[in-house]
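Removed: one protein chain of the complex. Kept in place: all other protein chains.
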Amino acid sequence: MTEQPTGGRERDRWGFAAAMVVAGVLLFSVVMGLIVLPVLQAPNAGIDPWTAICRAVGLKAGSPAQPQPPVSATAAPVSQVRWTPATLKILAAADPRPGAALAQAVCSACHGEAGLSPSTDFPHLSGQSGAAIYKQLSDFRSGARFNAQMTPVAKKLTDEQLAQIAAYYGSFSRRAAALGPRYGIGDAAISRLANRGDPARALPPCESCHARGVGGPPEAPVLSGQQREYLYRQLRAFAGGQRGNDVYRRMRDVSSHLSDDEMHRLAEFYQGLS
Amino acid sequence: MSEADERAIVRSEIRWAVVAIAAVSVIMLAVIFAAIAMHINPPSNVERINPQDLHLSAEFTEANLGTKVEANGQITARIVATQFAFVPRCVVLPADRPVTLRFSSPDVIHGLLVSGTNVNTMVVPGYVSQVHTVLRKTGDLLMPCHEYCGLGHSEMSGTIRVVPSAQFRPGPDGRVACAAK
Partner (left out) sequence: MHEDDHDGLTPAQIAEAMKATPRGALALAGITTGLLMAAWLAMYFLVFLPRGSVG
């Protein structure tokens, strides 16, 4: 009401001018960044102007100013397991009851009742993460990991059965979690390595992947409470190249930076001995 | 407020607007100059790749990671950023020659910079991050992960080993790897 008509017109004029300036800057940026510069840069990449514009806009891969490297490689995956929604759905929907029957008939002879192995030759499975069991069984089946006893067993099972067994042993995990982690407490240096890592060697803490539900790679097994003999054998196998089904060398890299002594002490730490 | 005062304020504001526009223009001109004279672009490669299948892909298969001199002579280093390491951990590249670095992630968002250079990019799962550069300084350059990626983030770092061009000797398959130290 108190607004003077001239003040309103004045504001409109400023608003219009400001909008024009913003629109002009936008137009200039689009023309300059997506058309003029790519066309000027194209000769350096040895491409035609149209390809350069497509690269600048993001319709084609690459930089408008640089040649795109060719790819000549064949896939040689170390594991066929893919953590797709489909795989996760199979795991989530797997029924542990047929898994329990299968485990009783097939696994328990070596891995013990309820997955607690009586022998140092075989790892405990009780309380292990379902994704880890599924990954290893799949790798035994595909040949990515070899074991004279496990490979023929896994080859007889379907994908769904693998998931059921994984679900059965994984179903102990809540109970195992309730018991709390079992770590050694006596070896301060190795406890530091497991919990803090070693930045000087670019070694991440073991626990950054292997603690339960920690948000690392899904296939990382829970180590707490595992047999030290098994853990040591696997670290040696990763370091020596006998085992190589760890995607992107995660464990081969880490283990190759550990001394034999550290492997022994880490294995004892995780069994809860040291 | 007198009309004279008001005019003085408007004049002052217009002067400031001119200063601000001039500052932005100078910066824009510098960026345009660099883009034309030195072919400098922001590292904004748009190239999709399925992160779940990264380890099954041909390009980012384990055996194809590291430095390779391609058939056309282009020097390319392919590196996977994963929880919690760069694969391979050490990459050899020649000094004073154009090189291309290609990164991807199978798990979460990572990032990297190569110390003392302009190489600085995020590595987002689902995309290939690509940087073209010419490395001037020889020696081991630290390449830390600079995007929080999990509990092992602070130990995640790699090395770019820049060697004089004459000492850069690819094998018959065009590959070069860091010698064990």
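Lettered A and B in written order, each chain numbered from 1.
We take it that a residue touches a chain if its C-beta (ideal position, glycine included) is under 8 Å from a C-beta of that chain, and two chains touch if they have at least 3 such contacts.
No experiment lies behind these values; they were computed from the predicted model shown.
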Who touches the missing chain here, B:V10, B:A34, B:A58 or B:L142?
B:A34
In the complete assembly, which of B:A77, B:L112 or B:V131 touches the absent chain?
B:V131
Residue among B:P42, B:G139 or B:G171 touching the omitted chain:
B:P42
Which parts of chain A are in contact with the chain that was left out?
63, 65-66
Sites on chain B contacted by the missing partner chain, in the whole complex:
12, 16, 19, 23, 26-27, 30, 34, 38-44, 116-120, 131-136
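The criterion applied here is as follows: only the chains that are shown with their structure count from here on.
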Interchain centroid distance [CA atoms averaged], chain A/chain B, Å:
23
Chain B contact footprint on chain A (complex, rising order)
32, 37, 40-41, 44, 58-59, 61-67, 69-80, 82-84, 197-199, 202-205, 207-209, 211, 214-217, 247-250, 253-254
Counting only contacts in the complex, chain B reaches chain A at residues 32, 35-36, 39-41, 43-47, 52-53, 55-59, 61-64, 70-72, 74, 76, 80, 82-85, 87-89, 98, 100, 102, 106-107, 128, 130, 132, 150-152, 154-158
